[in-house]
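Only a single protein chain was left out; the remaining protein chains are all shown in position.
A, B and C label the chains in the order they appear, each numbered from 1.
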Amino acid sequence: MARIGVFICHCGENIGRTVDCAAVSAAAAKMPGVVVGMDYKYMCSDPGQQMIRKAIIEQKLTGVVVGACSPRMHERTFRAAAAEAGLNPYLLEMANLREHCSWVHSNQAEATQKAIDLVRVMVAKVRRNRPLRPIRVPVEPTALVVGGGIAGIQAALDIAAGGKKVVLVESGPSIGGHMARLSETFPTLDCSQCILTPRMVEAASHPNITLMTYSEVASVEGFVGNFTVTIRRKARYVDPAKCTGCGDCFNKCPIKKIPNEFDAGLGLRRAIYVPFPQAVPNKPVIDAAHCTMLQKGKCGLCAKVCPRGAIDYQDQDRLEKVKVGAVVLATGFQLWDHAAYGEYGGGRLRDVIDGFAFERLASASGPTAGLIKRPSDGKEPKTVVFLQCCGSRDDKVGKKYCSKICCMYTAKHAMLYRHKVHDGRAVVFYMDVRAAGKGYEEFVRRAIEADGAEYVRGRVSRITRRRDGKLVVLGADTLAGRPVTIDADLVVLADAVVPRPGSEKLAQLFGVGYDQDGFYSEAHPKLRPVETAAAGVFLAGACQAPKDIPETVSQASAAAAKVLGLFAKPELEREPVIARVNRTTCAHCRACISACPYGAAKDFDIVDRAGKVLRAVADVNEGLCQGCGTCASVCRSHSVDLDGFTDEQIHAELNAL
Amino acid sequence: MKTIETRRLPDLAQALSAAGYCVVAPIEEGGVVRFREWAPGLAIAPGAVPANSSKDFLFPRSEVVARFALEPGGFSPAPVERSAVKTVVLCARPCDAAALTALDAVFNWDYRDGAYNARRQAMTVVSLACSKADEHCFCTSVGGAPDGVAGADAILRPADGGQLLVLDELTEKGRALAQAAAGTLSEGPAALDAPAVLPRRFDSEAVGRWLAANFESPFWKEAALACLGCGACAYACPVCHCFDLQDETDHAECRRLRNWDSCGFGLFTLHASGHNPRPDQSARWRQRVMHKFSIYPQKFKTLACTGCGRCSRLCQAGMAIAATCERIEALGR
Amino acid sequence: MMKTETSTAPAPAAFEPRITAFVCNWCTYAGADLAGTSRLQYASNMRIIKLPCTGRIDPLFVLKAFENGADAVLVSGCHPGDCHYTSGNYHARRRWTLFRKLLALTGIGDDRLFFSWVSAAEGQKFADLVNDVTAKVRKAGPFCAVHPGRRAS
Partner (left out) sequence: MKALREAAEKLLREKRVSLVIGYEDRKGRPAFFAAKPEDCGRLAYDASCRQNLAAYLGKPEIRARLPVAVVAPPAVLRSIVVLTAESQLPPGQVLALAVDGDSFLGTFDAAGVAELLRAKYSTLAPEPALLERVQGLLQKSPAERAAFWEAEFSKCTRCYACRAACPGCYCSRCIVEKNAPQWISTAALGHGNYTWSVMRAFHQSGRCTLCGACEAACPQGLPLMLLNAVLDREALEEFGSRPGYDPEAKPLIGSWSADDDHSYMR
């Protein structure tokens, strides 16, 4: 038999002024199952809490309703008090008599009647409450960082510095990401590789970091604190344990004319290669698609010249499982393909290049050793047109959003060009200049005022190649209100920032949401920008949205802090509001499995002692379930219920109204 | 002979209504004829076998049998109004009236059911002899007849090719009713129509003997394959009387309801443990047939089937109890 | 049953609607809290049932509220894109799009069944909503006298 105690708080005058608290507690005392009804000036005060504790013990209460302020204010307080008196804290509920009643109504009779109703509802509910225990989940204190760009490197280093193990997975042969391809960085123009490479080396050599390059996530099982991630280690055909990185192999490789992706196709590499001289690990891989030995069984030169016998043409992809407690996704971005713009040559004009190609032209370690030469004929361009918002802010052909970093890197490009080609002309077409950031506006002003970049507000409608090799850029100067035609030698398009291909598939593996453009969704746009809907999976860098380096690094450190916070205790404790499946009546229609936002509802086979599957049902993973209850309401037979908000509780609440 | 023109049945209803009877009669609505409370202006459809049986007015599909007021320390019983309105079922089928014997038996067996008996006492049954029958009718196989009078207080017999109805009073209640309706009745000669011709389809005693001896027969598995396990047959049956007690509670009161139930439902015999002694539809169909033709006659010396054919007439899956009995009789030979 | 229907209904002026609201914990419940902390005054006819998410609200809850004599029902949760659980409100939205049409066919229309998005920041919107819903239901009159979904007393 239920023994419920009801405690009505006056909250000084806050409730008492409008609600007749004594009448409410007297009415409550007459409700079925109620054995104590009391009211007091301040229930949340020490004497108030003591009243509750005393009643729980002396009256052997099986449930408590506190009629006071919003549960968002003091539910924890009162539940803790109940727990101190030996009552399971989840057997206490609050009726919101202040925010939802006394503060919003002025008629005392109406407010008192409403207060009685609210208390009756909670009494009815609490009679059906069951003791709940916080869910404890052991935590594997190792983090997985997916992506070896600056975001992944920074997150890995910070987690490692915090004393926890990290597995850093990178799909390419080297870590470093796009930042390694940059010439200099805005707004300070320091050399990108100079600041990045020490970090790359540190990541590779840190005792807490296990580096897995040329590797990808193949599958994910488990949940926060307990992920088992299968990593596909792609065949390198070079045993990294034996290889010393001497370079004899790629110097001898006869397949020489493969466009190097690292150089945006402007430089060439061999079939066995390291993507760039400072690569980490500085050990080559064989590009199987271009290697004649692997394709046709002819050649084998690299194996012959390797002094260490490190070449292994029989190498195969391997799957490796790692157990991790948290994951940082840092898969970065790529540039949108401007081939979609037919009016800009549809990708066929060799001297219409993207921002990365320009970075490589301007980089001292690039294919031109830092000299600006146009791809078609290697001549130094005298007029360069930079075109911002190429594919950004265009919901017809390109992307609706602003890619955020282009204004700044275009200013940098114009500046770098003017530094290298003093008699050259840099013309920038822009829609707006968005230079919000420390030192950013000043940087753009410098490009215009000190370095003479010509900024034209307007769009370019057409780029055509004249017979003499000039690119005729037809645009509009919307400030002057007239058409502009420029004969350019080189055009640099600031292509939109888009997620890496395959990012959606990866998101699905981890149960992370993504938006219509494929950028990963944060758990809350303001207050949880680093977390995702999947507990224990965090975001860093441009996989979430276009970001520049400082922002990326900040978020990577934030993600690392979240991971370290998660790892600070050996066990996770979670609110026990989770869904449960009645396996006896589940018909396995799989609606809940489809509906669950967290991938927590899944198939479960009921087997007999011999292991034979008798039938399948749905099941809820306690670690993944966040307690929204969507599964429960799509279940036609109500075979899924939600602890804390069970069908019985809600039914009783409705019957009390 | 007391007669009334068939087309003047509403006048009879009106007279009885004026005399204080609640008149129940077959009334067509939306293509379905069912027994319902007659009201002025409604036509009476005497020709058809209504979709429901007249038991609805003795043993309603749901009724409150107890009330409890909820209090802080527990609950206390509250009074239940037990009203029995003086009712007449007009144009009941002889097979409806015949069912009363079986119903009276079960509602007065180890416990005298107050609600049932109050209504029973207040009810007058005026049946209407059948001058035609359809392929589902089989009253002659279960001891009845198209012009049978068992259970009836009075009977109307078609005459003059259906133009006229002849009223025979059979009991005190019937005579009281005839008196109340005297103004609408005429006295005079009439040529009674022949009752429907309905050959006997099976020997119910032979069926009962086979049933008692063949509980485990493989026949059941195959015979019940089409049954989808709804309660349509039981709810239309004039004899089926199983019920379920359900408590419905709000914050102030609990009402105990007696609702119809059916042995066709899987839940009917499901134990709290999860075990079900009638685990499949064949066991449930067997129960239905056995109860009507073996268990009930053993206990109450009367069949629990009056051959009205409602169950097979409306079964969506074509289950037909008479056909089952025919096959059983053949098995027993 | 026929008799209870025609029994004297209270005069419209005396009619105080009973409104049951199903709200999510993270947005509308918090929005109602904000209305309170902002001391916005609104009609006292609504009783809130708090759930974690609109995704938890089964149409049966709504029917039960009507059956128990509610004159109107409000369902309110987070704006699209704001769901604490990322998509519970989207699931709810699809469900209500269908369910409201079904109820409309049975005579429960827009003056009985209300839906809204109220964020934790929209205290004023919550107060206005309660007032508006209450006024509309006052005009629509008591539900219990007219609908098969009610429980006969």
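The definition used in the following text is that contacts are C-beta pairs under 8 Å (C-beta built on N, C-alpha and C of every residue); 3 or more make two chains touch, one makes a residue touch a chain.
Since the structure is predicted, the reported quantities are computational estimates derived from the model, not experimental observations.
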| item | value |
| --- | --- |
| Shown chains touched by the chain that is not drawn here | A, B, C |
| Full-complex contact with the absent chain, from A:559, A:591 or A:642 | A:591 |
| Touch with the omitted chain, as defined above, among C:56, C:91 or C:138 | C:91 |
| Residues belonging to chain B that touch the chain removed from view | 30-32, 34, 51-52, 61-62, 135, 221-222, 224-226, 228-232, 234-236, 244, 246, 248, 257, 259-260, 262, 265, 267, 280-282, 314-319 |
| Chain C residues touching the omitted chain (full complex) | 1, 59-60, 63-64, 67, 80-81, 87, 90-91, 93-111, 114-117, 129, 146-152 |
| Hidden partner interface residues of chain A, rising order | 516, 584-585, 587-592, 594-595, 616, 634, 636-639, 647-648, 651-652 |
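Note that in this section only the chains that are shown with their structure count from here on.
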| item | value |
| --- | --- |
| Separation of chain A from chain C, taking each centre as the mean of its C-alpha atoms, in whole Å | 36 |
| Separation of mean Cα positions, chain B and chain A [Å, integer] | 69 |
| Centre distance in Å when chain B and chain C are each reduced to the mean of their C-alpha atoms | 44 |
| Chain A residues counted as touching two or more neighbouring chains | 655 |
| Per-residue overlap in chain C, given as positions that touch at least 2 other chains | 68 |
| Chain A to chain B touching residues, read off their complex | 1, 29-35, 120, 124, 584, 655-656 |
| Residue ranges of chain A in contact with chain C within the complex | 70, 72, 96, 98-101, 103-107, 110-111, 113-114, 117-118, 121, 513, 521, 523-524, 533, 577, 595, 597-598, 626-630, 632-634, 638, 642, 644-645, 650-651, 653-655, 657 |
| Residues of chain C touching chain A in the complex | 18, 20, 29-30, 32-33, 35-37, 39-42, 44, 47-49, 51-53, 55-58, 61, 64-65, 68, 70, 84-88, 91-92, 95, 127 |
